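Omission of a single protein chain aside, the complex is shown with its protein chains in their original locations.
After this line comes subunit A, so read on.
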Amino acid sequence: MIEAHGLTKRYGTKLAVDDVTFTVRPGIVTGFLGPNGAGKSTTMRMIMGLDRPTAGSVTVNGSPYAQHARPLAEVGALLEAKAVHPGRTARQHLQALAATHGIATTRVDEVIELTGLSAVARKRVGGFSLGMGQRLGVAVALLGDPRTLILDEPVNGLDPEGVLWVRNLARYLAGQGRTVFLSSHLMSEVALTADHVVVIGRGRILADTTVQDLLDGASRRAVLVRSPQATELAEALRRDGAEVARRDDGALMVTGADAARVGETAAVAGAVLHELTPTASTLEEAYMELTADAVEYRSEEMTEGAPR
């Protein structure tokens, strides 16, 4: 269980995390979703006591992380791939961390096997690929058999098999009753792995809901219409209170009216319909819509009629 209350982090004049309050519950996978730079990593680092909050507080399993007698048994964290000295082997790295909690070498070898690192455990980490570094990070997180897992972008750099492995592992650990808090900037990843989702943008919580609700609530239904009398039809629909956007290929995207109403309006206006298609927005569209104002680094859209 992770409980954050009014958590705030300011770097100079920049507010990285702005008065964030949320609870991550045990037994389910909670996704932490947001664009790059939204404050996900900063929040996770504050949970682990690595960054000091400017204001607010956060507890893990009831206490601030640093106050636990056995921190690694409370929280296992993958905060970034390769928080490791490249000159040590994976096994030496794990052994050094295990020693702080008197964890036996047999457990070190166990997590090495569990994360599929057996073949490279005695190789120096400097030569590891991003994916292997990520697996080592997961091995570190599992070392103390923790009640709570914090995984920051765990699938970064993993191959498809690795991605599937992390997904299954997260669900398996949550199924054992543990708290799993997993961040991603990819809506699709969270939708596949998480049950609950906390959405963050520009340091603020935008949504704290189940994944299903997020998809239902944020998705907006639209109707695609093609008509030779598009201009007249658009005017008629607007008079009816619908929103109409004209696409480049001449089709109309109508929101605020369902297909039946569009059809009726067209009949009244005497417009011929060539196409009438109800569409549901995709996961990514729902997410983009939610975070549209909260994206820090936005790519400019290509303007129409720009010189080629």
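Criterion: contacts are C-beta pairs under 8 Å (C-beta built on N, C-alpha and C of every residue); 3 or more make two chains touch, one makes a residue touch a chain; residues count from 1.
The rule is short, and it goes like this: contacts and distances are computed from a predicted model.
The chain not displayed here is annotated in its UniProt record as "ABC transporter permease", chosen from "Cytochrome (Ubi)quinol oxidase subunit III", "Peptidase S24", "ATP synthase subunit b" or "ABC transporter permease".
Listed residues A:Glu110, A:Asp195, A:Asp208 or A:Asp258: the one in touch with the omitted chain is A:Glu110. Among A:Val20, A:Leu33, A:Val58 or A:Val84, only A:Val84 touches the chain that is left out of the view. Residue A:Gln176 is the one among A:Ser57, A:Ser129 or A:Gln176 that touches the chain not shown. The chain not shown here is touched by just one of A:Ala96, A:Ala245 or A:Val272, and that residue is A:Ala96.
For subunit A, the residues in touch with the chain missing from this view are 1, 26-27, 45, 48-52, 61-62, 65-66, 68-73, 77, 79-80, 82-89, 92-93, 95-97, 99-104, 107, 110, 114, 140, 144-145, 147, 175-178.
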